[in-house]
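All protein chains of the complex are present and in place, except for one that has been dropped.
All chains are identified by letter, namely A, B and C, in their written order; residue positions are counted from 1 within each chain.
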Amino acid sequence: MLTRGTLIYIGQRLVLIVFTVVVVSFGVFAVVHSLPGNAFVSDRVHGQALQILLHEYGLDLPIPLQYWNWVKGIVLHGSLGVSLYIRGLPITPLVLRELSVSAMLGGSALIVTIGLGITFGVLAAVRQNSWVDYLLTSIAVVGYSVPSFVIASLGILIFGQWLNNLTQGALYYPEPWSGTYGSLAELSLPAIALGFYTSGQITRITRAAMLDVIQQDYIRTARAKGLQNRVVVIRHALRNALVPVTSILGPTVISIITGSVVIENIFGIPGLGKEFVESIFQHDYNVTVGVFTIYAILIGFANLAVDLVYTVIDPRIRY
Amino acid sequence: MADPRAAAAREPLLRVVNVVKYFHAGVAATVKAVDGVSFEIQPGETVGLVGESGCGKSTLGRLLTQLLPATSGQVIFDGVDLTRLGGEKLRQQRKQLQMIFQDPFASLDPRMTIGDIIAEPLENFGLVTGRQKNARVQELLRVVGLNPYFNNRYPHEFSGGQRQRIGIARALALNPKLIVCDEPVSALDVSIQAQIINLLEDLQREFNLTYIFIAHDLAEPADRVGTPPDRTQG
Amino acid sequence: MANPVLQVQDLSTSFFTGDGEVKAVRNVNFNLFNGETLGLVGESGCGKSVTAMSILGLVQRPGKIVNGKIVFKGQDLVRMPAEELREIRGRDIAMIFQDPLSSLNPVLRVGFQIDEAMKAHDKVPADQIAQRGVDLLKEVRVPDAARRIKDYPHQFSGGMRQRAMIAMGLSNRPEILIADEPTTALDVTVQAQILELLRDLNQEMGTSIILITHNLGVVAGLCKRVIVMYAGEIVEEGPVDQIFESPQHPYTWSLLRSIPRIDADRRERLKSIEGLPPDLIALPPGCEFSPRCPFRIEKCFTQDPELETVGPAQRAACWVTMKRAYAEMGAADITDTRPGAASGIRPPKGIEARVADRRELNAPPLPTPASDE
Partner (left out) sequence: MATAMPTPATIDYAGGTLAREQVSLWRDGIRRLRRNKLALGAAIYLGFLALVCLVSIFWTPYKPNVIGTCETYQLPSAAHPLGCDDLGRDSLSRLMVGSQVSLSVGLATAIIVLGVGVVVGLIAGYFRGAADAIVSLGINIFYGVPPLLVAVALYVLLGSGLINIIIAISATVWMDMARLARGQALSIREREFIEAARAGGARWGKILFGHILPNALGPIIVQATFVIPVAILTAAFLSFLGFGVPPPKADWGGMANEGLPSLQGGFDPYILLFPALALSITLLAFNFFGDGLRDAFDPRQKR
């Protein structure tokens, strides 16, 4: 249902996304290019040779001008520039490939998160103050307390060492990533380690929202109509409880992106997050800026999508 | 506004001239909450503003006390046009012009003792200090029929009717000339409503107050209704 | 007034909270007759809504029906399995609530919510549900029903929402409709329309109605018979005319006096009931109204009165009763029969209502009416 108001709203949000992306990319651009030391330090290039290299990559220009050239490159050629570490390698195809890996991992983690979180939350609320509730809420707190690298390490320990013979390597693979994207064995452990953290938060919010909604007058009305309990819980309560749950989907996406940086590094998954950390260590700043920019765009659209989901769930919200 | 004091005793305490309030809703839409209201009140009078909920009468009450700025029009209180005042000058006028709010549960700060609530207007104008404050608060509590030793209690310990008495005590603290009562009893049980109306009547006699009474119960036009408080309630 | 369609017998419902057992409803007995409109009146917290919720089995934890029977068509609803009771809810006994905005699900269309009530039971054939939804909205006089049925609740006005609630309640042609403060959240003009609607529906369909309200004025317009509750108990019941004409319980009398009247002399003070209802966890001994009662005698502090017949079909739970109070205290009889007429009556001199509370009872009792030796 795209009304005129909604389209205007989407337009406004796109402007905001562009603005944010520009601010973020410029900020990061300025930060990394003003860092002490530059990409060529590790190559032990000095003096005249360094000046030539800097000039070749346009790094001797004032930062605003460098940024302007960078933006021009994106707009005119769709190019995020070239790598300074592997000198001259175009970044764009590299990060796009890595993005697809990360997206696969993040998407699987999102499914884990939402599926587990909402199921646990609803069950805990419906069985409030029973052992089911205590168990599920405890799992949730553990979920958002234990760092994902701990979960990942435990996973490696359990499935990679203790149970490796038993599971025939299912759920675990030795580094490096094979490249067969979507293989369940490769994806499941990282996705669970990544999604577990946010699923705890979704459980908590879903439970709280359900408990709140169940108190509402319209739930009493639904019961007074003689509806079956299942219908009351799912159609009347959960539908309303999803409104606050939706509100943390944006932060959830951000959280998963953050987590993926760590998880990709542990499991050696060649995604954006691993690339980001490597680019920092390698002073490959064009890549750093590129990754940041892609994340900013991604988060902008994720938040926009969440806001549009709102209008589907709650008819009172119109833009 | 040439020397309002010189005018005869019939000079109205409050003169409202063509007050308009629009709210902006969305990009292009405006809601006309109050659209050109005019009336006058003589000292000691009680005027009822009656209308169904949503007709803008609560907005009007806030325009009279300048808690909301009017879009246009004048609110002349005691010869001074409040709509032209701002900041400190308007604040000074509040000494004369107080308000009793509709919801006795929402209009008292839950984190303050009722002593502090009642004394707050006095402290805002630097009118009391230390022991004086306590004495004055206890006096006000007595006036509205509450136990004066409740001054260290918190609002949630009181019933709706008692809370409304606290709100009345706060409005009386500055010895105002005019009190705008915004549906002061509509949130109370019928049996309590009468207590509060009676108290307001007593206080009016006692302190020579002028009331503007906002109510929703009589289906009469919201222009100028010279209705006494007990008639506007149902 | 042939046979009762609903019999409530010795109903007691309590809420078990951390502070103790809140006895919200205690030993309530009444019958609802076929086609009758019965008023259930009292201040907030007197147990009238809990009584209604108990009938439908909607009392939620920590609340629980601790005693009593609710007999509907020969079956006891209290002991009925949950699934059977669910079938009765909405089909045979429907309920509408005070605040129509919060009582309608905000994310579902009005029409869907009405249809859903029919789909939950097999009373209305599936292929007729959609049409009947529109017809019902027309019946409760929602203009442009065919279009409005697709709206969401927030697109309806307050009065329209309550009409939609009523349509929902009536969708399965229930035998009993319980209306819990159906007009309290509405403007006066809309209130009148809703009451008129309920009266018409009662007359046209013969639905029995229990009307719950704190406002005796509302009862006067709609009900034939009224039950007055105080602190979880029935204190007086009887035909509306009679109760208005000669209330026998001092609480009813006080309630009637506190209804403001448009034709009253404006110089006259409104009558109020001083004090507060008792704490339902720690009830006062004796009559629960005694701390606030202007006519109490010493017996009232120690012994709880039972309902006794005080007139034709009228019963009250009071040791004194107004008849005696007036006769023995020298007051005139009540003659004015208009609603609220009783507000003109003053208690005899010397027993002006005074505030009292359980905590003050250690002090010497108030001047009691001379008598009762």
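Please note the rule applied: contacts are C-beta pairs under 8 Å (C-beta built on N, C-alpha and C of every residue); 3 or more make two chains touch, one makes a residue touch a chain.
Quick caveat, the model's predicted, so the values are computed rather than measured.
J.: Sort through A:S79, A:T119, A:N265 or A:Q282 and give me the one touching the missing partner chain.
T.: A:N265
J.: Could you please point out the subunit B residues that touch the chain left off the display?
T.: 62, 65, 67, 91-92, 94-95, 98-99, 101-103, 106-112, 120-122, 124-125, 127-128, 132, 135-136, 139-140, 142-147, 150, 153-154, 156-159, 161-162, 165, 167, 170, 173-175, 195, 199, 202-203, 206-207
J.: What residue numbers in subunit A mark contact with the hidden partner chain?
T.: Here the touching residues of subunit A are 16-17, 20-21, 23-24, 28, 31-32, 34-35, 141-142, 144-147, 149-150, 153-154, 156-157, 160-161, 175, 212, 250-251, 254, 257-258, 261-262, 265-266, 276-277, 280-281, 288, 291-292, 295-296, 299-300, 303.
FYI, only the chains that are shown with their structure count from here on.
J.: If you average the CA coordinates per chain, which chain's centre is most distant from that of subunit B?
T.: Looking at centroid distances, A is the chain farthest away.
J.: So, what's the distance in Å between the C-alpha centres of subunit B and subunit A?
T.: So the centroids are 53 Å from each other.
J.: Nearest whole angstrom, what separates the Cα centre of subunit B from the Cα centre of subunit C?
T.: Between these chains, centre-to-centre, one finds 34 Å.
J.: Counting only Cα atoms for the centres, state how far subunit A is from subunit C in Å.
T.: Result: the chain centres lie 55 Å from each other.
J.: Counting only residues that touch at least two other chains, what does the list for subunit A look like?
T.: If we look for residues of subunit A contacting two or more partner chains, we find none.
J.: Which residues belonging to subunit C are in contact with no fewer than two other chains?
T.: none
J.: Over in the complex, which subunit C residues touch subunit B? Could you list them?
T.: Going by the criterion above, the answer is residues 43-44, 187-189, 214-215, 217, 254-255, 258-260, 262, 264, 266, 269-274, 276.
J.: Report the residues of subunit A in contact with subunit C in the complex, numbered from low to high.
T.: So the residues of subunit A in touch with subunit C come to 216-218, 220-228, 231, 235-236, 239-240, 243, 313-316.
J.: Using the touch definition up top, name the residues of subunit B that touch subunit C in the complex.
T.: 52-53, 159, 189-195, 197-198, 201, 216-219, 228, 230-231, 233-234
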